[in-house]
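Every protein chain but one is kept in place in this view of the complex.
Note that the chains are named A and B in the order they appear, and that numbering of residues resets to 1 at the start of each chain.
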Amino acid sequence: MKYEIVCGIETHIELATRTKIFCGCTTEFGGEPNTHCCPVCTGQPGSLPILNQKVVEYAIKAGLALNCKINTKSHMDRKNYVYPDLPKAYQISQYDEPLCEKGYIELDSGKRIGITRIHIEEDAGKLVHEKGFTFIDYNRSGVPLIEIVSEPDISSAEEAKEYAEKLQLIMRYIGISDCKMQEGSMRCDVNLSLRKPGDPNFGVRTEIKNINSLTFIQKAVMAEAERQADILDAGGTVVQQTMRYDEKTNSVAPMRDKESSEDYRYFPDPDVLRFCIDDAKVEEIRASLPELPFDKLKRYVNELGLSDATARQISRYRKVAEFFEGALAEGAGVKNAANLIVGTIFSNMNTEEEKELFDIRISPAQFAALVKLADDKKINIGVAQATLQKMLESGKPVEEFIKPEDLVGISDGELERLCREAIEANPRAVADVRSGKDKAINVMFGYIMRKTGGKADIRKAEALLRKLIGQ
Amino acid sequence: MRAGISELAGRLRNREISSVELTRAYIDAIEKLNPTLNAYVHLTFDTALEAAEQADRMLAEGDAPVLCGIPMALKDNICTDGLPTTCCSKILTGFKPYYDATVWEKLKRQGAVLLGKTNMDEFAMGSTSETSFYGAPLNPRNPEYVTGGSSGGSAAAVCANLAVYSLGSDTGGSIRQPASFCGVVGLKPTYGAVSRYGLIAYGSSLDQIGPLTSSVRDAAIVFDAIKGVDKRDQTSVDFDYGPSLVESLDRDIAGMRIGVAEEFFDGINPEIEASIGKAIALLEKNGARIENIRIPALKIALPVYYIIACAEASSNLGRYDGIRYGYRTPSYTSIDEMIVKTRSEGFGDEVKRRIMLGTYVLSSGYYDAYYKKACLIREEIIREFDAVFEKCDVLVAPTAPNTAFPLNYKGASPVEIYLSDICTVPVNIAGVPAISVPCGEDSRGLPIGMQIIGRKFDEATVLQAAHFYEQAAGKVIGDYKGGAAI
Partner (left out) sequence: MAISKTEIEKLARLARLSFSDEELERFTAEFDEIIEFANTINQSIEGGTEQIRSVGARMVSFDELRPDEVAPSLPNEKILSNVEGYNGFFSLERSRK
């Protein structure tokens, strides 16, 4: 590779607290304009900020989940700049004493992307430009954000996407944000520069904004890396500036919007007292964190023996994982439980949201009851799947659908008789199997399944059929 | 002597006078005198009479708080729901907050009767009240002189008996200095003793709201009513002052250790020095022990104050851009231009100077040398005050190095005016309480004020010392004849 990519990502995440960071207004999305407001979040003269405890707690959760060191003493700073969506003409943020520092995220390859810092700050309002007017809605003003800054350890577009994906997964897992890029609850800005391999110095870097999905992160990194490479190849120098990613043309162009060279004149906000948290409280918060997705994934693969793909599908969603583990605790077998979840249950859920929510009508115990029947081979997989579907639709337990009589297996003798019957009834298929068209055996299976109402043990049947056909 | 709060409260309860009658008397006086004195900039007579009627009902029911039915005034930077609050600035023309400052909420609940909002230096930046958009208030003691600032209107209103008491704000001396120029009592409480919610901010780490009154007892009564922790102001402190500071006012000062720091007397007018000296002698005669102390850091308290206050102000005033409230420039070609023009047309010169200084000391490259350094020196000043209060119960100092300036005094540059804050700003930097009480007059008949400074949250001792002095000294300045006929 001619140039090395040196990339860091700054992520802003909206915290899912009930109230804004400095006032008791709701953070609920939507709502008529300027109906979730008060003197504090609209910057009225005489108003004062009052810090929300949950915001600090959630930020610490994020820091712990990202292996950061937590600063037990912290304060807020004012970042001064002028823009109509910023009612006080300053944003209360953190400059030199962020709440969390020096953590990392581990990629699948084992490579660690460093997390420089995590700090808390307030969001601004929303501007709408229309017919010669600018309209302002301050409902979003004051919504709490954490800003997560990575070290420039990312060296490829794929890594960039993976970093953001994992970040999103973790934040959702610990329940502090729904991290939806399209809705703006997670915003990523990419910083990128190039250098020749082996060169210890950093090249000039640009910042890319307006990236609205994980895929676009990957594309934006590629587009900008190419753009910079072209400049360097031609002997030119990269200009340090803020860029805007355009989805439609998959290109990056300079952004002329905000003044990026504004002097923010940071100073400690005199209205917000310095705050501290004791180590015992930090440990309490740490203890309240769920097992994180990658630890789960490792455990599922290494200890439970699931395939990587299946393990990923289940561990990705906290509620699914909890359901799965709950069923295992009730005695369900690993393989069947996992397959029924990613097969039947997931076939009822088309979107990420549904899997995140995992709103199903049966409990882990009820699911386990069904799974155990399949484990014990009292019913076969096909029956299990169909029954599960009925359970999901009705919310009724397995006993409603599978009566004890149904569980009586087909005796071996009965099975042999049926096999012979199947062979007699389907001479063409038998001939096909003998001549090498092995798939024709399905015809016999179908016959036997029809005759037994799906209750036959397919593997036994297969063994018998082959023996008989071979004769 | 003029009727103070307690006496009026007594008359109200004895039915000698009703709150409505009392309010009308003040309204008449304001209508007569305010056109000249310009102490009030917004009048609220209609709501005042409504409040007075309500207060009379509360009084009839019995058990009404002491401030019930008493007519008063608020400085124009204290938010009053539905009533004009403009900081005497063009940029807040027409602004009516839809929320009350906590102090006003408390007083309203007690049945206070608000006559109007008083004149002040624009955004509380100044020491003469001449930077007001509505023109300067005149010193009732001598209308050719200033009232002092920035709570000049509040001081003038109390001096001229156009209000029984008023609230002002003090960031670098803005209650105490006008109190001393007008010959009334002014108390700046400990930082955090009174909620700042609803006080339009100037220097957030220095601002405090406090009473201007005609007696120390009245200052104690009003402070009792407005103090207290407020969950809407995180910087307010939950300090247990006990049931009432009024009840503990009378105290023999024998043995009280009074510190006198020479740094406070550096370069002050000799008449003032003599007057304060006389007051100190009186206290000593009554048993107080005078301690000569040093507070070396006071020498640079002034630039420290201006750097910190202006830095905070430059940030606090960023929000005035014509978008959500106040004045908006009528013509412009872009939103950015609208903002620049609105601010340039809406702010007066002194405000602009302070915003620029604040921007400068926070800007990249200068932050360490100015703002950060000033904050470190501030901590040193606090340490020196702490050390001094190990040896002393209170400090006595002049309130100002001079008496009132003549109006429109062209000689003074901005910095010269800043220098006149030398006695008051250290108190704000340290966050301690201080009161100014009249202690004499100069040869022109202008009042001289003495400052009594105490430990944090020790308003009790400050008020006791001030009250004792007031009682012992007797009449130190001439009576003001005029104002409400009650």
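Points worth noting:
One rule holds for everything that comes next: a residue touches a chain if its C-beta (ideal position, glycine included) is under 8 Å from a C-beta of that chain, and two chains touch if they have at least 3 such contacts.
What you are looking at is a predicted structure, and each value in this text was computed from that prediction instead of being measured.
Contact with the chain that does not appear here is found for just one residue of A:79, A:140, A:205 or A:265, A:265.
Contact with the omitted chain, checked across B:253, B:377 or B:446, is made by B:377. Residues 94-96, 98, 192, 205, 231, 234-235, 237, 297, 299-300, 302-304, 306-308, 314, 318, 321, 323-326, 330-336, 338-341, 343-344, 347, 352-353, 355-357, 359-361, 363, 369-370, 372-378, 380, 382, 413-415, 418, 431 are the ones on subunit B that touch the missing chain.
Residues of subunit A in touch with the missing chain: 17-19, 23-26, 32-39, 42, 50-57, 73, 75, 82, 84, 96-97, 128-129, 132-138, 262-263, 265, 268-270, 273-278, 281.
Criterion: only the chains that are shown with their structure count from here on.
By the touch rule above, subunit A contacts subunit B in their complex via residues 39, 42-51, 78, 80, 82, 84, 87-90, 134, 136, 263, 265-267, 270-273. Touching subunit A in their complex are the following residues of subunit B: 78-79, 85, 87, 92, 95, 97-99, 101, 196-201, 204-205, 231-235, 311-312, 314-315, 318-319, 321, 323-325, 335, 339, 359, 362-364, 367, 371.
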